[in-house]
Each structure stands twice: as C-alpha cells, then as structure tokens.
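These notes are about the structure you will find just below.
All protein chains but one are shown in place.
Each chain gets a letter, A, B and C, in the order it is written, and its residues are counted from 1.
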Amino acid sequence: MSIPGSWYLVVAALLFGLGAFGVLTRRNVIVMFMSVELMLNAVNLTFVTYARMLNDVGGQVAVFFVLVVAAAEVVVGLGIIVAIFRHRATVTVDDISSLKG
Amino acid sequence: MIATVISVPQLIVFIVSVVIIAIGGVGLLSARYPVHAALFLVMTLFGVAVLFIEEGAEFLAAVQVVVYAGAVVVLFLFVIMLLGVDREEITSFAGDTVRVALAGVGVALILAELFIVATGAWVTGAHAVAGKLSAGSNIGVLARSVFTTYLLPFELTAALLVIAVVGAVILSRRMSGVAQPRAHESREV
Amino acid sequence: MFGSLVSQLPIRLPSISYQAIGPELILFGAALVVLALSATVGRREHPQLYRGIGLFAAVAEGAWSANLLRLIDQHGPSLAIAGAISNDGFSAVVGIIVAAALVLTMLIGPGFVESVAGQGPEFVTLLLLSATGAIVMAQANDLIVVFLGLEILSIALYVMVGFRLRDGLSREAAFKYFILGGFSSAVFLYGVALVYGATGSTNLVKIAAFLSSHVLINNGVLLFGIALILVGFGFKVSAVPFHVWSPDVYQGAPTSVTGYMAAMAKIAAFAALLRVMMVAFHLQLEFWRPIVIALAVLSLVFGAVFALRQREIKRMLAYSSINHAGFILLGVLAATSGGVRDSLFYLGAYSVMVIGTFGLISLIQVDAGKVEGSLSLDDVRGLGRRRPAVAVLLAILILAQAGAPFTSGFIAKFSVITAVISVNEYWIAVVAMVTAAVAAAFYLRLVLALFSKDEAEVGVGDALYPVAVRGGSDQGLRLSTASLVPIWIGIWASVAITVFFGLFPTLLLDLVSRGKIFY
C-alpha cells in the first residue's frame, strides 16, 4: 500500500504557505522571486498527486507546462531585476517605492 | 499502525524527502545570504523531485532536476553573482510588528487550507479524462497526451518562449542605452 | 506489458482547425515576420514597415474573426483541437474587440514608445504577441490553456510596462507588476490544481459535465479552487482588493502602454472569467456569486472614492479603471446571457475610449515636455486655451468614461445595470449608480481643469519625483510628423467610435449579442 495522497497534498499546502510567507516577508527581491518558485513547486506537487489519485495523465502534463511558464517568467523577471539593480544598486524591495500615493 | 498499512521503505523515503523539503523551505525563508537561499531552493526542488518519483512521475522528476535545479537556479545564482548582491539582508522578522501580524495571516491561510484538505475524500467519482496514467511508461503516456489532448497548449509554449527571448533581449539591450545616454543615436546592441 | 504495447501505437494528432486558431496564427505569424525582417532589413531603418505589418495583422485578425462569426452564425459553434479551444460566437466577438484595441494601439502607441525607447521591431512584436495571448484566453476551453494565454499576455505586458527602461518609474512599475503578477499566477494555478483534483479535468466542458452528473459530498476542494481562480482573475482585472498594483503600474508604464494594458488585460481576463464561470462553474453560481458581488461592490466603491483625492491624472484613471472593472463585474455576476452581452459591450466601449484617453494624455505629456510617469491636474489647467482640439477630445472621452449620454459609456453603464437588475440585485444597482455619481465628480474635475482659466502652477509633477527621475534623461521628446499622423488618426477614431456607438448603440449591441458562449 502506498502513501495516501492526502499526505502529499498536506505537504504541498505547507510548501505553498511557506512560499507565500517568503514572498510576504523577505526584503531581497531575488529571494522573493525564489519564494514564488516555491509556490509554483507546491502547485506542481499538488498536480502530480491528483494525477496519481485520479490515475489521469492530465495533471502531469499540467506540471510540464507550469515548468515552461516558470522558465519564461524567470528569464523576464530576472531581466527586470537586473535592470533595476543597474540603475538603483539595490535589490531591497522596500527601496523600490517611488510610485505611491 | 500506519506501518502496517503502508510499506516501510516508501514511508521512509517520504519522510526523508519531506524533511529535506522542510529544511529547504525554512532555510530559504531564513537564509541571510541570497546564495544560501538559492542553495536551499535547490534542496527543496530535489525533495519535490523525489516525491515525484514516488508518485510515479519519473519524467517530471527528471525535468524538475534538469530544468529547475539545473537551469533556473543556475540563472538565479548567475544574477546574484552578476549583480554582486550577495550581501547580508536584514530579515524582516526583527522589529517589524506589521510583518508579525502578517505572519499570523499567512499561518491562518495555511491552516485554512489544511482544514479543507483534512476534510477528506473529495476526489470520489472523478474519472480519468485525459488518459490513464497506468497505461504505459510514464514518458510514453505523457508524450501521447501532450501530442493529442494538450497539443494546443504545447504549441502555445512556443509563443511563451518567443516572448521570453524578446523580453530578455529588450531588457538587456537597454543596458547599452545607459552607458550612452542618447539611445537614439547609438547604433546597435 | 499491455501498457507498453499501447504506448507503441502511433500517436494520432487531433484534427487542427486552422480556421478556429486563425486569429492567433495571424498575430503570432506577424510577430515572427517582424522579427525575421528586423534581422535582415536592419533594426531601426524601417520603423514604419514594422508598424505597417502590425497594423495589417491587426486588421486581418479582426476581419478573420468577423468572418468566423459569420460562419459560426451559419454552422453553429464547436470545440476545436481536442476540445482545447471553443470556436463560438463569444470568442469571435472578443476577437473583434481585441482587434479594435490592437488597431488603435498600433496607431497610437509605437510613435510615443519608440520616441523614448528607441526605434526597433520589439514594441510591435510584443503588442502582437500579447494580443495572441488575449485571443487564446478568449477562446480557451481548458484551464491550462487559460493559464498559458494569461502568461503569454502577462509576460509580454511586464516587458512593455518596463519599456522605458531608462526611467526609474517605468522599471519600478515593471517590477511591481511582475512580482505581484507572479504571486497571483501561482495562486491562480493552485486554484486550477484544486479544481482538477476535485473534478478530474481541466477542460471546462468536461468539468461542467462532471459537476452536472455528480454530487460532491465534500465540495471544499472545488470551492477552494474556484475561489483561488477568482483571485487570479481579480488580480488581472484589478478588482479590489487585488487592485493594489494598478495605480502604481498605470502611472509608471509608458502612457500609451497604460492604455493598451488597461484595455487588453481587461478584455482577455474578463473573457476568460466569463467563460470559466459560465461554462464550468455555472452550477456553483450560488457559491461564487457572493464573491463576485463583493469584488464588484468593493471595486465600484473604492475605485470611485480613492480617485477623488488624486491629482495625478494617470493614477486617477487607474482608479477609474478599477471602478470600470466593478461595472463589468456586474455583468459577470448576473451570469446570464444578457450579462455576458452587457459585459462584452462594456469591454468594447471601454477599450476604445481608454486607449484614446491615454493616447491624448501621451500627447499632452509630450507637449509639456513631461516625464511620462507624471501628469498632475495642475499641468493640464487651461489646456483648453493652448490646445483646444486636444482638450475637447479628451473631455469627450473623459465624459464618456463618466457615462455621459450619447456616448458609448452611457449605454455600457446602463446595460450592465440592467443586467444586474434582471437578477433582482437592486441594491447593487443602487451602489453602482451612486459610485457612478461619485466618479462623475472626479471626471468633471478633470474636465473643469482642462477648461479653467488660470494657468498651470509650474513644476509640481517634477518636484514630486526627484529620485525617480534621476535615472532617466527625458529632455523633452519630439515626435516626427510621420508618427503624429497615425497617432491623430487613432485618437480621432477612438473618439468617433465612442460617439458613434453612443448615438447608434444598436449596431454594437447586435454584434455583442451574437457573442454567445458555447457549452
């Protein structure tokens, strides 16, 4: 007997929460961005778990697409971060707050 | 009692990988240096990959390691090194009461999720639609599905990657514009 | 063993309806052509060529969608490409609206953006690619396809928002949009995963079939998933409380991109939202309607009230767009075919006027030699004397946004309110009307400023952003005549369409009422 799916789901949920917490609390934009990746991984784990529970390949295919999207996002996101750093020499998120009010 | 139901090796693998994920996740949250955070991220990704294998998604586990740990995290590290930002960050837990309240909110969120998940058997009755997972080798089934049911999304990823390339070109090309402030006249990349 | 046998069988590709994905192919193809040409012809030598190709593609896409609509009216709607997309009146109509928004932006946008960011094929390419994403979202019959369309659109928009890369405000806007967008994408995706777990599919029609034939004993996961999907859409359409990004991003983005973003992100996200909610979760209406009501009411109220205090015009319009989002949500919460129609009408009317509005604001900024990020009310004071044409056109578009009679804005507001009344939610109608009245106050304030007597108090905008401007070097932009002609054509077209459909809304109403969702 293998491990029940709900255990994986709980792990995934916790991981998602950890990721969200990281985005909310970290000040370094790169680490914030990593935390978003953590959230995406939690989603992937959820997809794979459901795929197994449903005996359906759809969930795994979804993960495949999520990976592609994440890769594209990382490229553009890091590009933006590099651009900001080049001009402001900061990657601390609280410093990036000229637009307000 | 659990041990009687679930095979012990699987349980051990599960527990170990969850521990790895947990250390990685918490480490990512509390690392003082971005480089450490990146390494913790790799650790988490590995843990998740192991779980993938345990759930029969061998191909995805491989992709996870190769693409994520291999490419994405390397990109992160590259940027960290490029920018030279690997300095200590004041983590936000100290002296920031708002963020502590925020932490409470985050925890509430997670607990809410857990509550739902714990309420049990919600997948009852759902049938496999895209194709049986158990119908063959993991890669074969996946490929079959990608090229039939998910053909259009697969093709769409092409557009996504084109945008990523164009975006990267734009975002990096402008760098030269800064070195020479009058971008209109600077000839080429 | 049997399994390995099965996997040996040749893969049979599903039949691909090129007709149905024609709009995407045209736009994506044009983007590739532009890129390829730029590699051979030279990047900056022929800006008009790229714009011409883009414009041609946009028009062709609209024509294709119109033809598609005609065919669908004759032969009926269908699902295409293994059920991944829906070839129905709804997607064709949204295709036409997208084309309209794209054509106007092709006319107005490149001139401005390239005057700051240097000429090249990139802006046109990104416009075409992002519109591809919008079309995908409109057609998507699968949550995964919705997600991919969303990301195609969003990633292109992140880059476009940061297009004035030498300006700190633009970079900051891009970053904020990106990080908050990434977060909301993850949340959206989690919702998709939960819905998949609860129903066994990501295909909208299959989800609907499953939910109509099964009663879930424990529907927590499903509802959880729906809620998180709503969060994702709420972010994209900037509904309160997921609107926080929009004032900053609207202000920081290049002004003509702001107009495009306001239009296209709303068109695409509302199209997908309508389809997902109407097709997949129509049985769960009782569950999600209160959420949408809450989003709508909050957006209506806060969009209107927060704008009152703004002196920064682009931020004010950001709040106004939040208020507009609330109005469009009224059509969504009605969840009737009438509601769909009214939302589509609103989207069409709103897109045209918002692109024109921001085009005019771009012009004013260029005139004033302002940084694109900031334009305060004081800067436009007395504009009616200096540039009467600009001021009058802007006043028309602003009044249209306020819902003045004989503009399409009036019919739009009127029809969504009718939709919400038809489901007996009178109090929401009252709230909507009250906020429209409140909103009228700040629109009026802008119009009065345009025609007031006293001249501008100098330099308020500059004084506000000393740090941000440091990175940039906007020493007064100049537009060539070659760029100005299409810009004026675009602006006039936007005003003309707004007034025309205000006088003869029946034509547009007929069109959008053909936009029926197939399920």
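The rule is short, and it goes like this: contacts are C-beta pairs under 8 Å (C-beta built on N, C-alpha and C of every residue); 3 or more make two chains touch, one makes a residue touch a chain.
The working rule: contacts and distances are computed from a predicted model.
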{"item": "Listed names \"Dihydroxyacetone kinase subunit DhaK\", \"NADH-quinone oxidoreductase subunit L\", \"Carbon-monoxide dehydrogenase large subunit\" or \"Na(+)/H(+) antiporter subunit F1\", matching UniProt entry of the absent chain", "value": "\"NADH-quinone oxidoreductase subunit L\""}
{"item": "Chains still shown that are in contact with the chain withheld from the display", "value": "A, B, C"}
{"item": "Per the touch definition above, residue among C:231, C:349, C:393 or C:517 touching the missing chain", "value": "C:231"}
{"item": "Residue of C:11, C:41 or C:244 touching the missing chain in the full complex", "value": "C:244"}
{"item": "From C:302, C:327, C:350 or C:443, residue that would touch the chain that is not displayed", "value": "C:302"}
{"item": "Absent-chain contact - pick from C:36, C:389 or C:437", "value": "C:437"}
{"item": "Sites on subunit C contacted by the missing partner chain, in the whole complex", "value": "175-176, 179-180, 183-184, 187, 218-220, 223-224, 227-228, 230-231, 234-235, 241-242, 244-245, 247-248, 287, 290-291, 302, 305-310, 319, 338, 341-342, 345, 405-406, 411, 414-415, 417-418, 421-422, 426, 429-430, 433-434, 437-438, 440-441, 444, 453, 504-506, 509-510, 513"}
{"item": "Touch residues of subunit A, complete complex, unshown partner", "value": "20, 23-25, 27, 93-94, 96-101"}
{"item": "Interface with the undisplayed chain - residues on subunit B", "value": "92, 98-99, 102, 105-106, 108-109, 112-113, 115-116, 119"}
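We take it that only the chains that are shown with their structure count from here on.
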{"item": "Euclidean distance of C-alpha centroids - subunit A vs subunit B, Å", "value": "5"}
{"item": "Distance between chain centroids, defined by C-alpha means - subunit B, subunit C (Å)", "value": "29"}
{"item": "Between subunit A and subunit C, centroid-to-centroid distance (C-alpha), Å", "value": "25"}
{"item": "Where subunit A touches two or more other chains at once, by residue number", "value": "9, 16, 19-20, 33, 49-50, 53-54, 56, 58, 61, 65, 69, 72, 76, 79-81, 83, 87"}
{"item": "Interface hub residues of subunit C, defined as touching at least two other chains", "value": "144, 148, 151, 155, 158-159, 162, 165-166, 197, 200-201"}
{"item": "Complex contacts: residues of subunit C adjacent to subunit B", "value": "3-4, 6-7, 11-14, 16, 21, 28, 31-32, 35, 43, 81-85, 117-119, 122, 125-126, 129, 132-133, 136, 142, 144-145, 148-149, 151-152, 155-156, 158-159, 162-163, 165-166, 197-201, 203, 206, 210, 214, 216-222, 224, 473"}
{"item": "Subunit B to subunit A touching residues, read off their complex", "value": "5-7, 10-11, 14, 18, 21-22, 25-26, 28-29, 31, 34, 37-38, 41, 44-45, 48, 51-52, 54-57, 59-60, 63-64, 67-68, 71-72, 75-76, 79-80, 82-83, 85, 89-93, 99, 102-103, 106-107, 109-110, 113-114, 117-118, 120, 123, 126-134, 138, 141-142, 144-146, 149-150, 153-154, 157, 160-161, 163-165, 167-168, 170-172, 174-175, 178"}
{"item": "Contact footprint of subunit C on subunit B as seen in their complex", "value": "113, 116-117, 119-130, 134-137, 140-141, 143-144, 147-153, 156-157, 159-160, 162-164, 166-167, 169-171, 174, 177-178, 181-184, 188"}
